[in-house]
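With one protein chain held back, the other chains of the complex are shown just where they sit.
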Amino acid sequence: MKKAWMTVISQKEIARNIYEMTLEGELVEMMSSPGQFVHIRVTEGFDTLLRRPISISSIDTKKGRFRITYRADGKGTKLLATKQSGEKIDVLGPLGNGFPIAQLNSRDHALIVGGGIGVPPLLELTKQLNQTGVRTTHILGFQSKEDVFYKNEFSYFGDTYVATVDGSYGTKGFVTTILDEITPSFTTLFACGPTPMLKALENMYPNENVYLSLEERMGCGIGACFACVCHLQDDPQGYTYKKVCTDGPVFKAREVVL
Amino acid sequence: MKKAWMTVISQKEIARNIYEMTLEGELVEMMSSPGQFVHIRVTEGFDTLLRRPISISSIDTKKGRFRITYRADGKGTKLLATKQSGEKIDVLGPLGNGFPIAQLNSRDHALIVGGGIGVPPLLELTKQLNQTGVRTTHILGFQSKEDVFYKNEFSYFGDTYVATVDGSYGTKGFVTTILDEITPSFTTLFACGPTPMLKALENMYPNENVYLSLEERMGCGIGACFACVCHLQDDPQGYTYKKVCTDGPVFKAREVVL
Amino acid sequence: MTCLTVQLPGLDLKNPIMPASGCFGFGREYAKLYDLNVLGAIMIKATTAEPRFGNPTPRVAETNAGMLNAIGLQNPGLEKVLTEELPFLEKFNVPIIANVAGSEIEDYVQVAREISKAPNVHALELNISCPNVKTGGIAFGTDPLVAAQVTQAVKEVSSVPVYVKLSPNVANISEIALAIEAAGADGLTMINTLLGMRMDLKTGRPILANGTGGLSGPAIKPVAIRMIHEVSQKVSIPIIGMGGIQSAEDVLEYFYAGASAVAVGTANFIDPFVCPTIIEELPYKMHELGFEHISECIGRSWKQHAKIAYSRP
Partner (left out) sequence: MTCLTVQLPGLDLKNPIMPASGCFGFGREYAKLYDLNVLGAIMIKATTAEPRFGNPTPRVAETNAGMLNAIGLQNPGLEKVLTEELPFLEKFNVPIIANVAGSEIEDYVQVAREISKAPNVHALELNISCPNVKTGGIAFGTDPLVAAQVTQAVKEVSSVPVYVKLSPNVANISEIALAIEAAGADGLTMINTLLGMRMDLKTGRPILANGTGGLSGPAIKPVAIRMIHEVSQKVSIPIIGMGGIQSAEDVLEYFYAGASAVAVGTANFIDPFVCPTIIEELPYKMHELGFEHISECIGRSWKQHAKIAYSRP
């Protein structure tokens, strides 16, 4: 983990309000695990006081670059979307524990499930899994056709199914609609997306090897402020806890209360 | 008075921390009187909440441009100094009552006295006076050689004397040192600068025609908030008052309490 | 079509947006910039029995997302307000809320009696919370008993409904609010400024000549929202909310908390057109969020019937 000024190399809108930004700088040396995030200070002044946590969506160690993919929605992300090539951004990272992939090998089949703005970290994940020969199948869910992104990128690495809530692209419904249809077999499931989706997956695969990436509002992003804690499932009312920022954001299913 | 987005045409540092910025836009149509000011919103967010009052230092009605000349000192003016050509700035103006010049004609001799960052509005003043044939003599005071600006510009319009506190340029001392030396005769005196300077001038010329431009911390800049009031000299403890923003910033000497 | 009308004691508002007292003078300056008829109401500058000069300058200072002021209730006095300022405002079809201040209960009573008779004054706002005057002001606003006394005394003489302006500089805002309600107030306005101070880096002395000043602007919005959320659930009189409002979104946050109308103060200095801009944007924002009438928004954060799930964002 380090704090560094990184340079914006490019920024483009790849779907409705979804921006992909490439950043260059020394932080990249420390990046390897897919599913980690960075904590970004969008403005130097008081307009957005807190940093914004955004997942790393792809790492290019050779060029010293990485990407984030985010939705311009609130004040901070909208400001981020105005940054232009050449501008410098204050980035703290890489933070958190990513998806555990070391134990997978070419005999494994990973099922990768992403919902909306949970999709980005899964791109680096599938890239790394494919590099070690793991077969991957991808199920992506979005609101509508205009919101779909990274369909081609995922297809490059393996079978890719898309669901949209309004049916304007792919299957009409949710990622679970597709899962019900194709009932894929897999050795490990990796997922990132809205909490209801993660809950559904947890219930759907009670006995499988499932890893979920969580979101929570953060203060420090490094484990010091206790903003981002969650209860453990085996002690849901007690005082044991995990921090999303440092123990997560990726947890084994049924470990923490969603 | 109007609020408009004006475009930065150029910005340059003309002396130590002194910036000259040219702005273009419709507001200029309403500008004519020298000594008026504009109220500038430096940032759109919360970094500088209040507007900054800055004098108009020259007007070019034909091109639809005007200039401000300011010292980058505090938070707002330092931010202003980072603006680049092409950027838009939120300007409210023109505000206040400038120097009364209508009653002067070619038989008059105007003495113009400026101290430090009080010098800028006097440049448009001397330009307009010279246009109507008024003879002008200029006395300008600065801290040090590096702080001197507009010496050439003023010289173009008339005799120009410069004093610096440390003697590194022109006469060593204050504008009053020069006045004591050259004891100029004049029909009207116009001055802008730090309060001690204005007080000294008021005392030095108790029976002459003297106009002083004042500074005060402002809220609204348009007369609504009562932030910028001053007492009247004939009622120094009473409740009568003048507002620097709308009754001033230029007052006849001995009218208001300095 | 979204509807912005609000009925409050004495106030039939075409929309719930009004400039806050002390940030709009007596309307003259802003009347040069836009048609004041668009405003829901106008809260005029505090009026005292006698003319006041106020505090020495500097009277304002900037803070992080806020400002301090120590104007000290400068105003031309009751007589001039009655003969010069209020008549000027008569040409607009906008209800005036007269802000009343004083050092003794008798002062409030005297000003209230007279000013409430002016034809365009539809309500009074008792300023028992000004932090910038030595006597009166905030002293009245931090003691429930005294606050109730001045409220009751003014109610007895006022010809129009009486709103009381609360100070945020208290430990228990509900206690004061309830005392004021019990004393007969028709409504509350909240909040006045927080007490604050800034030092000059070079001189080491306070920037304001008065030392302390009142903190206003965006910085104080969360404090106001919390107080309105609390008080609106305890009293049954309406609340006009204020503190840092700059946008239609801010207005909705105040309504959700429990306000029935809002006032805009400091933001007028930053953008003199802020009130008409908010009035224009509010219907669009409401439409986007599915509201038809602004009243649906009142107290949404705590009302049971507000049928929105308490969802983790």
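General observations
For reference, chains read A, B and C in written order, and residue numbers begin at 1 within each chain.
The working rule: contacts are C-beta pairs under 8 Å (C-beta built on N, C-alpha and C of every residue); 3 or more make two chains touch, one makes a residue touch a chain.
What you see is a predicted model, and the numbers here were worked out from it, not measured in a lab.
Only one residue from C:I225, C:I239, C:A261 or C:V274 touches the chain missing from this view: C:I225.
Interface note for the absent chain: among A:A15, A:V38 or A:C230, the touching residue is A:C230. Of the candidate positions C:T203, C:S236 or C:Q304, contact with the unshown chain belongs to C:T203.
By the touch criterion stated above, the residues of chain A touching the omitted chain are 1, 3, 41, 46, 48-51, 92, 216-231, 238-239, 241, 246. Listed here are the chain C residues that touch the chain not shown: 57-58, 63-66, 68, 142, 169-172, 194-207, 209, 211-212, 215, 217-223, 225-226, 229, 244, 249, 252-253, 256-257, 289, 297, 300-301, 306, 308-313.
Throughout what follows, only the chains that are shown with their structure count from here on.
When every chain is reduced to the mean of its C-alpha atoms, the one closest to the centre of the whole protein set is C. Chain centres here are Cα means. That of chain B falls 36 Å from that of chain C. Mean C-alpha positions place chain A and chain B at a centre distance of 56 Å.
Averaging Cα coordinates per chain places chain A and chain C 46 Å apart. In chain A, the residues that touch at least two other chains are 46. Looking at chain C, one finds that residues 64-65 touch two or more other chains.
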